[in-house]
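Working notes for the structure below.
The other protein chains are all here in position, but one chain of the complex has been omitted.
Lettered A, B and C in written order, each chain numbered from 1.
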Amino acid sequence: MTDFPQFDSHVAARMVAADGSGSGGLPGYLGMKIVDVGPGVLACELEVTAELLNPFGAAHGGVISALVDHVLGAVCMPVVPLGSWPATSEFKLNFTAPARAGTMRAEARIVSLSKRTAIVRVDVTNESRLVGVAQGTVTVMAPR
Amino acid sequence: MTDFPQFDSHVAARMVAADGSGSGGLPGYLGMKIVDVGPGVLACELEVTAELLNPFGAAHGGVISALVDHVLGAVCMPVVPLGSWPATSEFKLNFTAPARAGTMRAEARIVSLSKRTAIVRVDVTNESRLVGVAQGTVTVMAPR
Amino acid sequence: MTDFPQFDSHVAARMVAADGSGSGGLPGYLGMKIVDVGPGVLACELEVTAELLNPFGAAHGGVISALVDHVLGAVCMPVVPLGSWPATSEFKLNFTAPARAGTMRAEARIVSLSKRTAIVRVDVTNESRLVGVAQGTVTVMAPR
Partner (left out) sequence: MTDFPQFDSHVAARMVAADGSGSGGLPGYLGMKIVDVGPGVLACELEVTAELLNPFGAAHGGVISALVDHVLGAVCMPVVPLGSWPATSEFKLNFTAPARAGTMRAEARIVSLSKRTAIVRVDVTNESRLVGVAQGTVTVMAPR
């Protein structure tokens, strides 16, 4: 529904080229890797390792929510003015099935974009099974 | 508004006694530590270390969302029938201020509890400043 | 992503045939009319009349939220066992633009369905402009 004439393909290419291996912090610990970026869309993956499973063999919900939080801002990076910063201001997440070991993939899509605000939807799959759906707001912070 | 006659203080005591140091996975990586458990209430803390900060000095939103997800289920543990399992089915989180280095604390409170469902609110503070508020649903899974 | 082999086309046909003119209560006041029902999808429309506008010429947000609430349950009607009842247990709604006079249309789509729970997304347009997006949970209540 939304066009993205301002989409910066160089920014997008750099996001994919960075293979995530140098990321520290939470994205680094979880092994998040941005695998595809287009106008208003982005995909990010991580491997659910044994380390991330609870005693029942399901991934901690925080793995999914951290991934959701990550892609909400990331999908906006190539469509906001250079120097500005997309910050997640809120999101809502429904878990639809337990996530197991294997690849977890979040696909984010901007459904509405104004100067200061983007509304984004996210689908999270685990070995192709839908494990979560989310919807959130990203606020575009002006350059400092 | 809600009473919790079924509150099991032994379960609560065990949750606090477990000092978190043995936790693996995401809670272990983030250093989540349950510090207080009462009937329908629970507090959990973690230290926002330099490792968890982004280049702007703010904690990744996934740290807060993982903490929220964690306490949603945990606060229900001492009030559900033995052997059953509280699973977060959805939540919504608003970020109210950037989280910096220092102690982050989530306080969860059950506002509604039926046989199968709890509705829980969470306040997250960072060095006493409110950084996030959440509301979610926990589904009580029957013993297997 | 989801199939609906249990879809009951007779129930669906009856929902569309009922032209809404006999509805009392809030749906009747707002003039909600179900215009299309398929397996896991449903569209419902209403006319934003002058009566529903605030002094700034925008529809009260409650018009959109009531429409969202309505379609969340309605889209589940033809796919739940006969005699059971789909009840909205929670939803989240983002407003993406002010709604003006003219036709408002909500399209609901079930993205996940289990025995007891459906997760549904809703897009709301106003004269073809996106004015709101929602996501919610419907609980299937067993026959009494």
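Note that a contact is a pair of C-beta atoms (placed from the backbone, for glycine too) under 8 Å apart; a residue touches a chain by one contact, two chains touch by 3 or more.
These numbers were taken from a predicted model, which means no experiment stands behind them.
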Can you say which of C:L26, C:V41 or C:A101 touches the chain missing from this structure? C:L26
Of C:K92, C:R105 or C:R121, which sits in contact with the chain we cannot see? C:K92
In the whole complex, what residues of subunit B lie against the chain that is missing from view? 1, 92, 94, 96-97, 111-112, 119, 121, 123, 130, 133-135, 137
Using the touch rule from the top, list residues of subunit A that touch the missing partner. 89-90, 92, 117, 137
Tell me, which residues in subunit C touch the chain that this view leaves out? 24-27, 29-30, 51-54, 56, 60-63, 65-70, 73, 85, 87-95
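FYI, only the chains that are shown with their structure count from here on.
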Rotation in the CA alignment of subunit B with subunit C, degrees, nearest 5: 180
Chain copies touching (subunit A, subunit C) - same or different residues, decided at half shared: same
Calculate how many whole Å lie between the centre of subunit B and the centre of subunit C, each centre taken as the average of the chain's C-alpha atoms. 33
Quick one: subunit A and subunit C, Cα centre-to-centre, how many Å? 28
For subunit B, jot down the residues that touch at least 2 other chains. 89-90, 92
